[in-house]
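This report refers to the structure that appears directly beneath it.
Every protein chain except one is present and positioned as in the full complex.
Letters A, B and C name the chains as they come in the text, with residue numbers starting at 1 for each one.
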Amino acid sequence: MKLVFDAPGLMTYLDEVFPQIIGEFAVDALHPGALTMRLKVGERHLRPGGTVSGPSMFALADVAVYALVLAHCGAEALAVTTNASLDFMRKPENGRDLLAEARLLKLGRRLAVGDVLLFSEGMTEPVARATLTYAIPPKSSDL
Amino acid sequence: MKLVFDAPGLMTYLDEVFPQIIGEFAVDALHPGALTMRLKVGERHLRPGGTVSGPSMFALADVAVYALVLAHCGAEALAVTTNASLDFMRKPENGRDLLAEARLLKLGRRLAVGDVLLFSEGMTEPVARATLTYAIPPKSSDL
Amino acid sequence: MKLVFDAPGLMTYLDEVFPQIIGEFAVDALHPGALTMRLKVGERHLRPGGTVSGPSMFALADVAVYALVLAHCGAEALAVTTNASLDFMRKPENGRDLLAEARLLKLGRRLAVGDVLLFSEGMTEPVARATLTYAIPPKSSDL
Partner (left out) sequence: MKLVFDAPGLMTYLDEVFPQIIGEFAVDALHPGALTMRLKVGERHLRPGGTVSGPSMFALADVAVYALVLAHCGAEALAVTTNASLDFMRKPENGRDLLAEARLLKLGRRLAVGDVLLFSEGMTEPVARATLTYAIPPKSSDL
């Protein structure tokens, strides 16, 4: 697997195409087949009691694997999420960012699959896991 | 299956315990074993191009099935989402609310399972489906 | 959705292409978008205590939705299972066949999605639910 973005280039591109989420996420690390994405946890991500909400965890998992696919396929790919499965296993720790450790399991011509573990920063046991599948539209050169 | 809330009572309770989401959701219908939840689609739910975001669809599916479990178990239940699987099948229509048609498949002493179809209002083909599982904590009388 | 097989034609075709499973399954009903598949429960499907095994339930769910896709796409389709999610909710009843009530949620050019409830014959509460996704290879005329 070969990268077509580096971490700063990937982050710049994500900010361009998803201006709604500027400032929420950061690419902490990017390697062939693997990426660490940070959710900068703020008020809007919390539920009563101070825990990170389910939709925020979904968003982090989806952004992490999407960005990982993008980093290998390039900006023209426009992958679309088709399936997600998530297991919520522990309560996130109050006052800590969430980190997503994503790995690419398949990068086919039509489907990409990645999975991800979510951790409260500094903790060793995952709060959640997720697997996401993306459909990759045919390139015009394939038509 | 017997309801312990009616639709307005359920909505009032949800607004109390999840003040963050006041005004985003509405219970359109509630029957034993089934509920229709509306996402009042606004700017914050959209992605570029005007389509509803994945996290917003996740949130709607989760709130719908959570509310349905609550409507049968009562406010003391404090169910926790343990698993979610989602299939994103079509693009939501721009400018329409999303409706979640949820049904309760299992209401056990320890686990509840429900599934849900999401529709752009007025359309007949679902944009997404989801299944959610909740762990129901033991009542103190069980300890 | 338009059918290209009727129930006996579909069963005959399945027996031809999957000779390993002849006699295990039967199509009880077939309509546009919906199918009922029967698992004729025998010794080889059982676990200790007489309950139907998980792999047998997986097989029934997969065959049901696969057959439903086939009934709409035709024999040349050769769909491949790419994703399955299952919830096991109740113990199947001893000594009863299992029935799968499948419905087609999406039949796209590249992906098909269906879900299914499994019942012990004669019971009203499902023992399991499943959702399956199939990749549909491009037709040679698309290349």
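By definition in this document, a contact is a pair of C-beta atoms (placed from the backbone, for glycine too) under 8 Å apart; a residue touches a chain by one contact, two chains touch by 3 or more.
Owing to the predicted nature of the structure, the values given are computational and were not obtained by experimental measurement.
When the omitted chain is restored, the residue from B:T36, B:S53, B:N83 or B:S120 that touches it is B:N83.
Of the listed residues B:V4, B:A26, B:L46 or B:A135, the one in contact with the hidden chain in the full complex is B:A135. Screening C:A26, C:A59 or C:M123 for touch with the missing chain picks out C:A59. Remark: the residues of chain A touching the chain excluded from display are 85, 87, 89-90, 105-106, 108, 113, 115, 117, 125-126, 129, 131, 133. Contacts to the hidden chain, counted on chain C, fall at residues 17-20, 44, 46-48, 53-56, 58-59, 62, 80-89. For chain B, the residues touching the absent chain in the complete assembly are 82-83, 85, 110-111, 133, 135.
To be clear about the criterion, only the chains that are shown with their structure count from here on.
Centres computed as Cα averages put chain B at a distance of 28 Å from chain C.
As a whole-number value, the distance joining the C-alpha centres of chain A and chain B reads 24 Å.
Along chain B, residues 85, 87, 89 each make contact with two or more other chains.
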